Structures are given as C-alpha cells and as structure tokens.
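Written below as structure tokens is the structure these notes are about.
What follows is part of the complex, with its chains left where they were.
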C-alpha cells in the first residue's frame, strides 16, 4: 500500500467539503468529521515529509502572520507550516497597540492580501476582542474577494485568541490519538485540565478553554479543576457541557486538584488568570488606567500565591491511573527549582515526560498545515495522492 | 487565443530593450513605450496568476528591501511582487539614521548583493537625498558587477523617494487605463491633483510630483491645485509642463480647488507638506536642531489648519464631470469623522469609492513585478509565452 492511501481512505469516509475556502477559528464550529480530517491530513503530510517527499502545494504565495505579542513557538510553528506547503511568511507587525477597528481593519486586511493565501492571527490579550478582530478581518477579505479586489480569498487560521487556541488543542489531541493508539481509544478516558500555580501573572485562558471545548468532543471524561475565583468563560463551559452530552462523555468542574487527578489517564496542569480579572484588565487598558493595571497585577500575584499547593507534584501523580497518567503541557512550563522556585510542576515529573512533551509540540506545525491544506485544496485525497506519485524529493542527494 | 498572446502582441510593437539590466528610478526617465511595456507585463502577469499559472521566473534569488521608515503597504507590495516572480525578500534595516555616504554606501551595497537580483529602496524623508542615495547604490553595484565582485547586477526599483513615487503613480495609471477602457481613452481627460487638509503633518511630496510627472505623458489635462505656500518642486513642474506639450495635453497650476474640480474626470485630493518646509526640515535634521524641528512642525500644523476647506466634500464632487469623477487616493486617507475629526475626504465620498480605491492599490504589486521582470528578462514575450506553455500551477489540487 502506498504511503498516503491509508489516509485517503479515512478521508473518503469523512464529510469536510465546507472547510474549503473557509477559516479555522473555533474547534466547536467544526464538525467531528472536519476535526478528524485535520488529524488525518496532518498525519499524511508528516508521513510524506518523513519519506523525503515534498508536500508543496504552492509554487508561490504568501502566508501572513499577524501577532499582537511576541511568540517564538507559535511563530515558528506557523512559519514551518507555511514552508511545508510552499508559502513564504510575511509578518505584519502592528505592535501591541490597541486593536484597530472598522475602516482601518477592512483596509489593512485587503492591502496585505493581494498575494495572501493564508492569514494567521494571534490576538489573545484582550477579552472580547481577539476573536472578534479575526472575524472582522475575515469579513473584509471575503468582501474584497467578492468585489474583485483580491483574486484569491485568503483563509484565516486562529493562532490563539481570547476564547480558543485551536492549533494548540488540536495538536494536543493529535498527540493523544497517537499515544492511545487511535481516536476511538479516547472514549471513556479521564483528562484533568487543572489550574497550577505560577509566579508569573496573566497567562491566557485560551488553553484551558480550548482543551475543555475540544476534548469533550470525543467521549472523554473531562474535568476542569481550579481554585475558587479562577473561573474560565462560562460560555465555553456550556460548550463543553453540550459536547460531552453529545459525545457520550462527561464534563465536570471542581475546586479540588485531588479529585481531578484521581484515576486520571491524562493530566494538563497549567496556570491561567481568572476570567473576571482579564475582563477587568481589558477595561483598564481601554481607559489607559495604568495605576489600575499595576494594582490589579499585584492583587492577582497575591491571589496566585495562596494556591502554591496547586502543583503537579510526584504526590499528586500517585493519584492518577496506575500512577502514570500522561502529563501534558503547551510549554514552556514553570518547573519548580528549574525555571522558578515554586511552579506548575515538579522537575522530576517534567523530566520523565520531556520526550512526550516535545512530541506533543511537534504536531503543531502539521496541524496548522492541515488546516491550511483543507481550506485551500478542493480534492485533498487526490492532491495527497498526486504528491506521493510525483514524489519530488524534499532534499536531493 | 492564448492567455498571454494578447499582451505579447502589444509588446511586439513597443521598444523597451534598454530596460534590461536597468533601474526604474523616475518615470520621466523612461520612454512612453517603456511605460506601456510595464502596464502590459503587469496585466499579463495578473492574467496568468488569475488563471492559476505560476509566474516564477526565479528558481532562487533575493529581493532586498531597504526602507528608511516603516511602511506596511509598500513593504507588502514589494514582498508580493518578489514572491510572484520567485524571489525571497531580505530586509536591510538601516533605521532612520542619517543617510550614509561614500565608502559605507558602496561597501554595504556590494555586501548585500552577492545573491541579490533586485534592490527596492524607499527613502523619502530628506529633500535632495533619497533619489541621490539610490543613484549611489546603483553605481556601486554596477561597479561591483563590472569588477567581478557580483556575478549578477542587481537592478533597483524606486519604492518612493524625495522626487518621485513611480510604483504608486504607475499603479494609479494602470487603474485609470482599466477604468477608462484603454490608454488611448485618457487623452483629453481632466485630472485634478489637489492638496487636501490633514491634521497630521509632513506628508511626502512624491505622490503629487509623481502624478503630475506621469499623467502629463498621456495627453491628459493635468491640474495641480493647492493653497499658496504648498508648492511642489519646481523642477517637477517643469517636467510636467514639457510632458504636456509633447503629449498634446496640458498642465496648469492653480490655488483654487473649485477650479481644479470643475468638470474633472478624475480627482486625487491628498495632503502634502510644502517643498520649502521640507527643505528647511532636512537642513534642521542635518544640524541636529530638534528645537527648530519642533517649532517648524507647530508652524506647519497651524498653516495646515488655515485650509480645512480644502477637502473632498460631496459639494466639491458635485462640480466634477457628471458629478461623478473617479476619486483616487494612495491610501490611507484621512477620512472626516472616521480616521480624524476633519480630513481629506468626506466619509460618504470615500465609502462610494472604496472598491475602486482598493483595486487601485491592487495594481501596485503587479507594477513592481513588471518593473523587475523587464529589468531581468531579455526576451519578455518569449518568457511570458513559456510561462503559459509550461503552465505550472500556482496552487495544486
């Protein structure tokens, strides 16, 4: 059997035609088939690359990256995905300035898109703004395409917003699929998405929200655990609730780390800021109230410090399934005694899981590439087969 | 008939062999045939891309961008043009420091050019410097090529200087050709290049100068209008005068916006700084006289504020031909009530012309690519035909 036939056969049984010419903004806007299509194409692309077969579907074209804050990892993942498919990255650096609106967004979106096939946006700093901004850009380029300004319709990939972090959660999911030997094996597995102490402040909510919003799709028992006061967006909890009901899994929230870790197959302990505080901060920034921001940050650091017991210690790991739940993290983690005095995870736990953690991260470029691929290619099965048949070598010699 | 045959036939009747291995610095250094060759190649490249046919003529190679100030639009246009032809962009960031001279320019020009096919320079901040700097770089790489240091002679594209903005004016012209259904239909049309009020200060002169220097080549009736004290470089006015005489059109200067708009087929209302003030500013910067600069800026803002009536209002638009002259702008415009309290144009006027304005901008990457193409390809007709015959798809699948 050919390298990609295994994957094209899976795709033949999935319905995902609406992904063509479409954005990827929230996992819960996608059907289960569409999510599986992403995993399948990601694996197929990786398989081809590992066999030194070129996966370029673009002879030329631009992938625009638009980041509101610095990000080495996401930047490299996006650049890698673009390169994998043959797009050149062009960065639009708008700085950390307040989000632009209306005319400016519409105009800029069109001005950068004359040769753009993909726009990747990371905008996670202000509650209520990031995802809304992406939709504004999307509408602008859709109009530009319709009006004949743009000769192609660039599609958007959400590289992290205030609500979801789909490229992270999808990469995490693909890691689980590989670790547990198939998507069907995830049914009934318990995953603990828990808050963890960090000496730094203001980590985004998009990871825990993305995880509970996605993992609840596959019949898993999803537990969200955090100290009181660290609630995530209630809308996303509702999404997780609904997903669990539909997929035959469960979703539960608790304020006990012990309860979450108890018999868990997978643990994902990670710091984040309380949703209410992030909302407050957005308002303070909006008013330019720097004194208020400084005061808020101090309060939140003090609040964090009351929960140093929320850490992924060896003791807590003992509570998990067979004492060896799969430990996950989006990286970088705050490792106790390594990157900080007291942090999210014991150094010995982190050390034991380093290789799986790196592998977890390694899926992100492929997941992003698969999202792009499915939004740009009309007949993915045929295109994958063509790539294999042509068999252009990625490296010669 | 093939996609490109229409264009190669036009090229067959034009003489433009001197563009090969040559720079594009000022439109008035080019013959009318050479300008038409740019429009024709730009249209041919666009035609190919719209048919998903690759326009890569470079398998590898670098396009160097050298910008003295930040520029999202020009940067993306240049990057898009490079990508369209297969060049990778490498930015040389010299910052806003005073322009280097002599040995440093010569050396740097060579050091960045070992693999450079194209150098795009934007240097519009200092009167008397930008264009001169480009010529210094051009001479340096010409010498480097002659001396065997460089194995190819990178050609230069002026992405905006103190005198001209050829990629803007040429894109504007291509827009007019398409709007009016052919270059021959522009003869006798009246275009009003007028000053307009902006609450910001120090906008470059290169756009009005570029427009009067180019539009006067095609038999149009070109009117330059501005309040007293907002004169542009007199040398460029002389160029426009001479062009008009040769092309059978006319060139006129007036201090009345009403006169300019009266029966105009096209209006291009835009703010700029007085030439004399820009000269003065260049001198103040040269002397490091920051107090002088601040004082000058205040004076100029006050001077601007006396001419808030110079705005492209609905009332003024009523004066134009059939009350619906084509409104043009290089973008971004200062829109009254949108991007500022009082600005260059009424929001309702801007709204009505948004799609044409975006289209106007969309020609720039193609115009830049055409300039590159003609400077690098010995037999453009054959190369265009080869691209069509090979028919490599830009996107597979």
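Note that the chains take the letters A and B in the order they are written out, and that residue 1 is the start of every chain.
One rule holds for everything that comes next: contacts are C-beta pairs under 8 Å (C-beta built on N, C-alpha and C of every residue); 3 or more make two chains touch, one makes a residue touch a chain.
None of these values were measured; they are calculated from a predicted model.
Here 2 copies are displayed; the structure file describes the full homo-oligomeric complex as 3 copies.
Methods note: only the chains that are shown with their structure count from here on.
Averaging C-alpha coordinates per chain places the centre of subunit A 41 Å away from that of subunit B.
Contact residues of subunit B toward subunit A in the complex are 46, 49-50, 54-56, 72-73, 76-77, 79-80, 83-84, 86, 88-89, 331-332, 335, 338-339, 355, 358-359, 361-362, 364-365, 392-397. Residues of subunit A touching subunit B in their complex: 56-62, 88, 90, 92, 102-104, 107-108, 110-112, 114-115, 117, 144, 147-151, 376-380, 382-383, 386-387.
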